[in-house]
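Structure, as structure tokens:
A single protein chain has been omitted from the complex, and every remaining protein chain is retained in its original position.
Right, subunit A next:
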Amino acid sequence: MIWNRTIECASRDEMAAIQSERLIRTVQRVYHNIPSYRTKMQEKGLVPADIKSVEDITKLPFTIKSDLRDNYPFGMFTVPMSEIVRLHASSGTTGKPTVVGYTRNDLQMWAEVVTRSLGMAGVHQKDIVQVAYGYGLFTGGLGLHYGTENLGATVIPISGGNTQKQIQLMQDFQSTVIACTPSYALYLSEVMQEMGVDPESLKLRIGIFGAEPWSESMRREIESKLKIKAIDIYGLSEVVGPGVSCECEHQCGMHVNEDHFIPEIINPETLDPVAPGEIGELVFSTITKEGIPILRYRTRDLTRLIYDKCECGRTLVRMEKCMGRSDDMLIIRGVNVFPSQVESVLLSMSETEPHYLLIVDRVGTLDVLKLMVEVQEQFFSDEVRQLEALKKKITHNIQSILGISVDVKLVEPKTIERTAGKAKRVIDNRKI
């Protein structure tokens, strides 16, 4: 089902006209309302009138995650708090989260793009959608929730976890759609097997999966184990949340809702646009958001854009599954983890440079994070209980910063391999 045919099937010229008009308005608004944007534009010798069409977008300065952090919590909002009706936040690199605020119109726009995404995935009004993304500061749960209601389907707001109950409700309420992370989908299939529940006996037909990277082989595994069609949805809270883009039934790239979010691909080294169809870093500009409009936000996700018309009839540009990151961020159980967060915790506990290694494994279907810390002499104590207390303290401090559990192991000095003087910080053993 194509929810908004006028937009989703617009010609390239029509889309460019919409984008140009909205971009011009957004640039004017941020220039006059957000000092940090004004300063950045002035540094490039730009005034709002220099942006005459969407073609001029490349003249604009970039926004990066630390811009949001530097203006924590509300410094990038363009409207007074009285107009902000909801806040969401995602984990930041130093423990400070990235905060986004939504006006009433922003929430309506968000519901619209999620509704379109559900339409792309093949969901219709008769469906019963079980939203097993976390509800809370994370955008996954509430994002899918309001999109489903807007579509007119039935939503089961079960949130994440409670796996046996998830499966019980799938049986009792006859859910036809499940929305969660792809790794949780695999976990659900395992628990079904343990409970003796045959996926064929359920009514599930579509899965909408996002918030973490997953491969084509994982898609095939989920589809064969749960007997469903597995659809990839993309989003990030800085832009809006889930619904920035989503696959259609043809599963050939995610259609970007580009009348709200303009995508670009740049070379992460030179910051120049890449040739059409080439892989690079994905950059988004929001052109309808009121609470916290964001220009040329560097997502750090690596992908490419496909402008050919899709078999589904949509003309919206498609982005391929993300192929990695241009920074060292890890996504573990839907949570963003930067090695620098771990480093800052260890640094705060000792005076010299800590040597550590993060190891991510997929045990069964769940991601586990292990941290090896070398016991340098500044950490070493002759007493067992002091070393155990140290281990506990590292575990506790890291868990409270990252928000996910970590298994800390104290190791001897020089255990962690150094290459060319620089220690390797991350080993990701997950096959995704």
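Methods note: a residue touches a chain if its C-beta (ideal position, glycine included) is under 8 Å from a C-beta of that chain, and two chains touch if they have at least 3 such contacts; residues count from 1.
Convention: contacts and distances are computed from a predicted model.
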item: Per UniProt record, name of the chain withheld from view ["Formate C-acetyltransferase", "PTS fructose transporter subunit IIC", "ACT domain-containing protein" or "ABC-2 type transport system ATP-binding protein"]; value: "ACT domain-containing protein"
item: Residue among A:D272, A:E383 or A:E417 touching the omitted chain; value: A:E383
item: Hidden-chain contact residue, picked from the options A:Q28, A:S344 or A:T415; value: A:T415
item: Missing-chain contacts mapped onto subunit A; value: 375-377, 379-384, 387-388, 391, 409-415
